[in-house]
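Here is chain A:
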Amino acid sequence: MSRRLLLSLVVVAALLLPAVSTLAQNDEFVFGLVFVGPRNDHGWSEAHYTAGRYVEEHIPGARMVFFESLNAADAPETTLEQVVDEMVGEGAQIIFTTSDDFEEDTAAVAEKYPDIIFVSVSGDDVLAGTAPENLSNIMGIMEYGKQIAGCAAALATETGGIGYLGPLINAETRRLAASVYLGARYCYEHYRGLDPDDLTFTVTWIGFWFNIPTVTLDPTEESRRFIDNGADVVISGIDTTEALVVAGQRAAAGEAVWGIPYDYKNACGEAEDICLGVPYFNWGPAYVDMIQAVRNGEYTQVWDWNGPYWDDINDVDRSAVGWVNGNGLTEEHAAQLDEFIAMLAETAPEQITKDNIDEPGQQIGLWVGPLNLQNGTVLAADGEIVPPSAVWYLEQLLEGMTGSSTAE
Partner candidate 1 sequence: MSVEVRNIHKHFGPVHANNDISLRFEDGRIYGILGENGAGKSTLMKILSGFYRIDSGQILVNDRVAHYDTPRGAIQAGIGMLAQDPLDVGAFTVLENFVYGQPGGILPDWEAARRRFSEIEKHLGFELNPELSVEYLSIGQRQELEIIRLLALGVHVLILDEPTTGISAEQKQVLFSSLKRLAHQDGLTILFVSHKLEDVLDLCDEVAVLRLGCLVGTAQMPVTTNDLVAMMFGQELAPASRDDIPFGDIAVEVTDLHMISERVTLRGLGLKVRAGEVIGLAGLEGSGQQLLTRACVGLIKPLGGRIVVAGKELTGRHYRDFLAANVCFGAAGRLEEGLVAGLTLTEHFILADPEQTAWIDRDRGTRLAADRIAHYHIHGQPESSIEMLSGGNQQRVLMALMPPAPVLMVLEHPTRGLDVESARWIWEQILARRRDGTAIIFVSTDLDEIVTYSDRILVFYAGQVTEVPDARRTTVDELGHLIGGHSVLSGEAV
Partner candidate 2 sequence: MHREETGAQQLLKLGIGLAAVVFSLLLTALVILLAEASPIDVFEKIVEGIGFSGQGADILRISGVINFWIPLLLVCTGLLVTFTAGLWNIGVEGQMMMGAIFASYVAQFVFLPPVPQVALEIAAAALGGALWALLAGVLKTRGGVHEIFGGVALNNLASIFSIYLISGPWSNEGGQASPPFRSEALLLPYNNEFKVSLVALALMVVAFIVIFAVLRGTRWGLELKAVGKSQRSALLLGVPTERDALQALAVCGILAGLAGSTRVLFTYGNLRPLVSGGIGFLGLLVVLLTGTRALWVPLISLLFAAVLAGSTRLKIALQLDQSLVGVVQGILVLMIILANGVRGRFFAARQAAADGASAAGKESAHE
């Protein structure tokens, strides 16, 4: 090795050393986030990562530790328990596990660390009464965002064909797909003046929240197939953005197609001009609330299903669920969409909790009868509101949708 190179290495090392030994802050509050995917997936995990940064900005001394891509394929050497062990070792006092994949493991580690607060995002342990005291659940009422997405799709479609890229099949994914369908039917009829029964609404489940080569169906391939089969709006229900990317490629090739991504506020960036908009989660406010409560010693167990802040569904400090219009939406359609959103707001409860979920009269937008499940059984009679718990635990897709309701 030349002496100059050696010298410069020594200099670099010397410069770095002070940076290494940063002083620990006294009023530091450490919180942990565990992601199932990469933190820059432009979807579900990135929305949580963004919320973590939001917490750091809004709570002095708050420091995030995170672990990304915790799944059997990307991190076979690590279990949730090991990640939590390390996070607790780093001083974390509250840990958010941000995937339904972690639900059972989170319940197990919550038992192991009774003094640490765990938040299993999208879980129902608390509602089901199986959670220890130090485990809470939060979720956003994305059903609103999905109804808006469905409406936007119905406004834009020229072929009457809408493709929905679903992840795996469970109650959450069924109710979200069904919400899109409800929004689409409504707007096809009320704004387009067309027969909603003419809509072709197809759901394809790829098998997981994101593409795992050879394990899941390839979302890129499935998006193409939607368009090849006559759909001109492709809507993503998965954590990543393949649907929009494919729509963008096809539009660039001259086809009239649009896409709607999911989860993350800036997800339209992948193909701005044909993006109709994106329904997204804004986890920041809920995280701040939880962390403040823990820090102030005021934690109580919650199961919170947080809705939009209807005065401004994109209020970053208040709204749990939002929708941003994309460039693909015409001004006329945007105005109609605003009208639609205002209509949803009229009946909406702001937050559904474990204490009020069974109170009658809580209406989640278009979840009103007459509605039949895919197998023909009645979900709600004409004019009957579907109670939030029935929406949460939706057992089937709705009549009129094409696609499987269960995995067999």
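Basis for inclusion: all candidates are chains of the complex that A comes from, given by their letters.
Keep this in mind: a contact is a pair of C-beta atoms (placed from the backbone, for glycine too) under 8 Å apart; a residue touches a chain by one contact, two chains touch by 3 or more; residues count from 1.
What you see is a predicted model; the values in this text were computed from it and never measured.
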item	value
Complex member touching chain A, one of 1 or 2	2
Candidate 2-touching residues of chain A, taken from the complex the two chains share	12-13, 16-17, 19-20, 32, 38, 65-69, 71-79, 82-83, 85-87, 90, 100-101, 103-104, 123-124, 168-172, 207-208, 212, 214-215, 406-408
